[in-house]
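Here it is, the structure in full.
Each chain you see keeps its place in the complex, though not every chain is here.
Order as written gives the chain letters A, B and C; numbering starts at 1 within each chain.
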Amino acid sequence: VGAQLWAKDLPLDAAIHRFTVGDDPQLDLQLLSWDCAGSAAHARMLGEIGVLKSEEVQSLLVELKRLYGAALAGELVIDPRLEDGHTLIETELTAVLGETGGRIHTGRSRNDQVTLAQNLWTRDAVLRIQQALGLFAADLLRFAQNHRHTELPGYTHLQRAMPSSFAMWAAAYAEALIEEIDAGQTVLARLDHCPLGAAAGYGVPLPLQRKRVASLLGYRRVHVSPIDAIAARIRHGLAFCEWTASIAGVLERFAWDLSLYCSTEFGFIALDSAFTTGSSIMPQKRNPDVVELLRARCRQQRSYAFELAQVGSGLPSGYHRDCQLSKAPVLRAGLSIQELLDVAQRVLGAVRINETHCSGAMSAELFATEAAYVRVLAGEPFRAAYRAVGQELASGSFQRPPSKSVQASLGAPQRPGLELLQRRLLRANKAARVAAQRIDQCMQALWL
Amino acid sequence: VGAQLWAKDLPLDAAIHRFTVGDDPQLDLQLLSWDCAGSAAHARMLGEIGVLKSEEVQSLLVELKRLYGAALAGELVIDPRLEDGHTLIETELTAVLGETGGRIHTGRSRNDQVTLAQNLWTRDAVLRIQQALGLFAADLLRFAQNHRHTELPGYTHLQRAMPSSFAMWAAAYAEALIEEIDAGQTVLARLDHCPLGAAAGYGVPLPLQRKRVASLLGYRRVHVSPIDAIAARIRHGLAFCEWTASIAGVLERFAWDLSLYCSTEFGFIALDSAFTTGSSIMPQKRNPDVVELLRARCRQQRSYAFELAQVGSGLPSGYHRDCQLSKAPVLRAGLSIQELLDVAQRVLGAVRINETHCSGAMSAELFATEAAYVRVLAGEPFRAAYRAVGQELASGSFQRPPSKSVQASLGAPQRPGLELLQRRLLRANKAARVAAQRIDQCMQALWL
Amino acid sequence: VGAQLWAKDLPLDAAIHRFTVGDDPQLDLQLLSWDCAGSAAHARMLGEIGVLKSEEVQSLLVELKRLYGAALAGELVIDPRLEDGHTLIETELTAVLGETGGRIHTGRSRNDQVTLAQNLWTRDAVLRIQQALGLFAADLLRFAQNHRHTELPGYTHLQRAMPSSFAMWAAAYAEALIEEIDAGQTVLARLDHCPLGAAAGYGVPLPLQRKRVASLLGYRRVHVSPIDAIAARIRHGLAFCEWTASIAGVLERFAWDLSLYCSTEFGFIALDSAFTTGSSIMPQKRNPDVVELLRARCRQQRSYAFELAQVGSGLPSGYHRDCQLSKAPVLRAGLSIQELLDVAQRVLGAVRINETHCSGAMSAELFATEAAYVRVLAGEPFRAAYRAVGQELASGSFQRPPSKSVQASLGAPQRPGLELLQRRLLRANKAARVAAQRIDQCMQALWL
């Protein structure tokens, strides 16, 4: 135990070993179950083309299923001497099954094996994130519905501009997140190319049935080119990380709004005290740290794509060990965005609106544009109406027009379009669920 | 002429004016035709809801069509005093049509107007880039077909690993680019939300028919939330820029390979002399500068998304002038990637393969894995076969196995799967073309 | 005219030519005068070691001085057929001086020539930026002095925390900028290695007097290693771009504060109307666009270092044409930060403080920490005092302690330390001026 699979009895400098192993023993805990699943599909296919005997396949499936369960239950530990999780699995199989364990790597390289496990992990992460997006978007629409008539100044340039409402505010984030659910489908489409059979990047001189493995694992396409299958690990990882950063971009603005709105000066909201912290020096403070950390973590979320782009560029084709460093940013991006969505959703639940402050802020100049349009509907050209209202404002004679005179377009405070957004959300959720179910069925059938 | 639309007769510091205007007069030349198109749709809708009279709509359409043509022909110039292209168009309309020109801005803000023009420009750029991707991918598959039997070492860790071929090499890039054509569809899906009617970000107190405008401009969805419609300008721009960076990531590796392959040491290819440059000091040099610039420009392509992410973050909701700086990176990213695709395609046409060097590099150790698999097919477990071949190599007794003994899996040198990739390319091209035609028809019908 | 210096009568694809030339004809206008200076020093040294005759040196210096003046006066234009500015200069010299013009490139390659010109340009930019920093810091200290007694709430977590003042606020930016003046010295120290003589990166087989050239151009060190002299172009460019980004980070916060402070809700300041703009739809708006653009441009300023890091990495040693793309980000970073410093300084001059709003915002809880410290000075442990004041605040019995009871530490509102900062500014300015004068004298002596 402990020898690298490729060792040829040569000493390896201990510091260098630690350096090359890096964080893999910890990161690979995320990948172990997916490695078992990939191995199961590979074993079944090897049986079907006669490379493995039927009883070998059966015993491998039994062991892999056991390890799969242990991995999901968090019961496996990766000794740094074993380098990574893939070695752990193969070592375990060989320990129990002897020579049969040694046959599982037939027609496979560490390169396509790792790429497959990372692809499967990422695919699963997309599905989980889509689900979290759906739940938070639903909460936002519910919040919008509940605060349909709570007016709020709309700001441009941080200056009071036109009337808005908490319904409009929450609906904005809901619509953005619905778009992100749909965007997740594309990440899935990129990932939907099974890399197994790419081996080290130049295919395998064995008559593998690559389409069969793909189908067992719920893929609709084989990644035909072995060279690109290996290269795609970076490209697919980037698409995933960038998607999580796009989601984080939405949440960042959400958090910034909350930070601003709970200042004394704006004062539109407060957070439940369980969501604020104190100061070590100032007795009076209740700080919205959670909102600020959410905001900063959202900006930090971009780092994963950045890091991945750095390690993944500057290289000719073919596998280089550089690519191994693509694993950490992908896994961390996926785990981080799930935490951020969870926190954002909890924070929304902790928002308490200060209605008095909100209505107190609805000063007359917010209605200047409405007044101009009342004139337009009465026949004035817009530029003339604009100037006339401007003069009223300057002379102090301006008054808010009666609200019954206003007919609004879709999306405006009077017509926030919540039902339309609700329908879009249901449609987006359904598409995501269909994909998830199809994949789920494949994964369950894998062990039969 | 020269007064800002919003001017209230206050002096504006000249240096500050130049600073706020920035590059808009130059960048907006790209957007002028799209601004005309957006205005045409807006005018038609205003006519339909009775805000403009039928003859006003007609005269606006005539003028807008004229300006649209002039913009496409590159005949318009934006005076910095006019600030930007939108002011130019409105100024021209007012000069010709008088008060009617002043009515075109009814129910619209500069914010949604700019967002619309940028969205339309970006949508068009996606379609053009998809087309360029399709052409280059076709060339790559043709190159692969032509060099189907040109062997080449496959490298991992820059060490000779397994047999490859120029067909495999080119097919790898083709497959990656086909994926990018499909990924373009998602960028289109994000963009497919018409922002007009968002006004300054809080909607319009007028009964605009937003769905009608959307439909006239070939959109299938209205961007319901005015707040998010304005915010989406950054998010959509990022998705576009990141897509172009993903394409560039493929081209970067392509260029790196060429750079390496035309070194004396590798020597697999040469470039047509029209594609090389000399040295100002060394008489013997013919340098592949174009390949190196292509490679560097591909890494630079990431800068657009970076710049956009910087200017677009760190802000609460609502329009801030910061957002204006999103225009340059989006336009430059689109123009740049089109140039890079064009250059890459030309460079591929200038590649001359040195067959002698290629076959000379096919040393025996490249076939070690094949030899191991010949043993596996004869019943040895893989790990045992691996060790046996390793000993043959160490003792110098290793010999390349007879090639007739090899059965390859899909993607390997013997079965590069070019036909399958060709079918996928046709399918991807067709989907892109359908989208392009639908949009094209709308844009033509707009002026009727 | 028009042939590249290295041309060997081979056709060059026109699109490829345009691609390889890129933005050089425009960017090189910045470098022309520095190229002349570098050539003058090189010519003088060649004369001293006998490679050029004395009269050749004289005629070259006369022509170079003429071109130097024309370049500074903006009278030179670079035809894209000439590729770049270095070719322009050499072409001009040859046109006037015939064979003598052809001798100027002796012992030099385009690589070290370009590196030298970029180094000289950057060195000059550092000196200019240091000067601008000094001027703005002085304005900030003057502003602080003028508003020494204008109280302002100090915020943490955007919550009112402790008393602050406009003097403290402006002094913070002054101190940060003084640090940046000093940091400029390091950029200068990095740049202070003369690259000429590195040639293409492997030195020159001629007995050049590299130290003499260095000394003529005001360098204190020769860049000994030709390989590193070429590589350093990226490293030095990065140090410069990162320094400009660090300055921009200070200005960004300055701009964010102004944006926040001129909102209705905070209302601490207004900007002169010449520094605000209107809205195309909302008659009441006066927007601080300039402050927002300043803020966004400061975040964008990071893009230059990013772009440079991308094009400059992923490569083995030796010159690659990739490096050519380092020019644009360095020049643009330098020009941009000078504009930002100028705009920030003008904006500071346009700030009008609303004293009423400021003092109105000095609510009692800002003094809670003071109250706790009054107890501490009376002997209570801090944690106990903290809890006692907390209870007073909760029960509504809290009162602001009398201000005469407060003794403050350096930097606090009562002791902002303006004189100390003023002394540090003078010292930093002096160090920068000494460097500038030494270099200036060398550059003037060059033409004698």
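As a working rule, contacts are C-beta pairs under 8 Å (C-beta built on N, C-alpha and C of every residue); 3 or more make two chains touch, one makes a residue touch a chain.
Bear in mind the structure is a predicted one, so any value in this text is a computation, not a measurement.
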Worksheet entry | Identical protein chains across the whole complex (3 displayed) | 4
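The rule is simple: only the chains that are shown with their structure count from here on.
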Item to complete: Find the geometric centre of each of chain B and chain C from their Cα atoms only, then give the gap between the two centres in Å, rounded to an integer.
Response: 33
Worksheet item: When the C-alpha atoms of chain A and chain C are each averaged to a single point, how far apart are the two points in Å?
Response: 38
Worksheet item: What whole-number Å value describes the gap between the mean CA coordinates of chain A and chain B?
Response: 23
Worksheet item: Mind pulling the chain C residues that touch 2 or more other chains?
Response: 259, 279, 281-282, 285, 287, 289, 292, 310, 313-314
Fill in: In the complex with chain C, residue positions of chain B that touch it
4-8, 10-13, 15-16, 19-20, 22, 105, 108-110, 199-200, 259, 273-275, 277-282, 285, 287, 289-290, 292-293, 295-297, 299-300, 302-303, 306-307, 310-311, 313-314, 320-325, 339, 342-343, 346, 350
Item to complete: State the interface residues of chain C toward chain A in the complex, per the touch definition above.
Response: 155-162, 259-260, 262-266, 279, 281-289, 292, 310, 313-315, 361, 363, 365, 368-369, 372, 386-387, 389-390, 393
Item to complete: Could you please specify the touching residues of chain A with respect to chain B in the complex?
Response: 5, 8, 51, 99, 102-103, 105-107, 111, 154-158, 161-164, 168-169, 171-176, 179, 182-183, 185-186, 189-190, 193, 197-211, 222-229, 231-232, 234-235, 238-239, 242, 245-246, 249-250, 252-253, 256-257, 259-260, 299, 302, 305-306, 309, 312-321, 369-370, 373-374, 376-377, 381-384, 390, 406-417, 420-421
